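As you look at this complex, bear in mind that one protein chain is not there, while each of the others sits in place.
Up next is chain A:
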Amino acid sequence: MAITLSDEVVRNAIDTAALTRRLRGLRRRSRIKALLLVAPLMLFLLSVFVLPIGLLLTRSVDNSDVSLALPNTATALSSWSSEHAPDEPLFAALAADLKASSRERVAEAAKRLNNYESGIRSSLLKTARTIRKAEAPYQPAFVEADPRWATPERWAALKQAMPRLTDFYLLAALDLQRDEMGRITGVAPENAVHLDVLIRTFVVSISVTLSCVLLGYPLAALMARSTGWVANTLLILVLLPFWTSLLVRTSAWVVLLQSRGIVNSALIWLGLLDPTQPLELIYNRAGVLIAMTHILLPFMVLPIYSVMKTIPPVYMRAASSLGAPPSSVFWRVYLPMSMPGVSAGGLLVFILALGYYITPALVGGPRDQMVSYFIAYYANQVTNWGMAAALSAILLVAVLVLYALYNRLIGIDRLRIG
């Protein structure tokens, strides 16, 4: 009896181990299958989205142009400090670099160096032409080409430009810079534009989000309450803007809002407006807010609507049976219960608004351009990739910080899109 029992135990033990193995194998197989199914999308996203954005963002701290063009100078400058006057070995190293590097490379470096000391670009290019024909000792030739080469400040600027990584662009995006001593200071007020743009971007986005909430909430409530063809018609009307291109919709606002446009004509015809002084509704902040609110409204209405749809009316009945007047029913029951939709819509609209570019460009004035406009300006018009990348990075960080804050305050699991 004892022997058969222990046999039984042993057999059971073996069975369990085999079963566990088998189960694990089955589970692994289904996991691999699931991974294979999403693999194409993952590869696609990785190759056309994550990778390019990552590469672009590295541009915001990349500073290899100068040190690649002037490797000997970099070595010589590493043991030099700005208390000393520049001496012959420095000049010799720079001369060797200027002779060895291609003209294009020197031009790139010169352009980059101009960020550290204005005027250095033309000076370096001119000096390079002289030095290519010069012989040692080089110091007189340099000083003859540009007397500034004799000053320690010129070399300090060169030294500052040498590190492979730089915070120059990121600081510049926040209207900051490093002085000759390497301390962070504010830029001259006439050059401080970026902080203004960032603040403006946030102010416009918040205003648009708020007006979307104020306009969208009642509409969503109406849609959630209506049934049959009314509900369908309202839904189609909300979705209608999605069916026309952004450019067409924005241009339509130009037609509506311009000084001889439909809105002004109607107001003048009604006698509400002096014909000589039409309202300025476009190419200013008002135009930007009106057009952006219109375009982003569906992103607010749909999440709120879908959450409201799931609130059973019995809660409102319960509240009023407990003695709550209609206003309390709304503030203490309906609004809190629809809040997940409002915060989802708010987050969606706010983040979309932060990146808006075409609409402010078409219906805004020069003082209404948002940060995306400047990113596009740096990337397309002046080919300053560092600046474009730094502004993008700051925008991205701001969004992530907001997202984290939102998660802390409301909880991302409470967010409901549908």
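Note that in this section contacts are C-beta pairs under 8 Å (C-beta built on N, C-alpha and C of every residue); 3 or more make two chains touch, one makes a residue touch a chain; residues count from 1.
Just so it is clear, contacts and distances are computed from a predicted model.
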item	value
Per UniProt record, name of the chain withheld from view ["PadR family transcriptional regulator", "Glycosyltransferase family 4 protein", "Spermidine/putrescine import ATP-binding protein PotA" or "Actinorhodin polyketide beta-ketoacyl synthase"]	"Spermidine/putrescine import ATP-binding protein PotA"
Contacting the left-out chain in the complete assembly, out of A:151, A:259, A:284 or A:328	A:328
Among A:119, A:218 or A:336, the residue in touch with the chain that has been omitted	A:336
Contacts of chain A with the absent chain, listed as residue ranges	312, 314-315, 317-326, 328-329, 332-333, 336-337
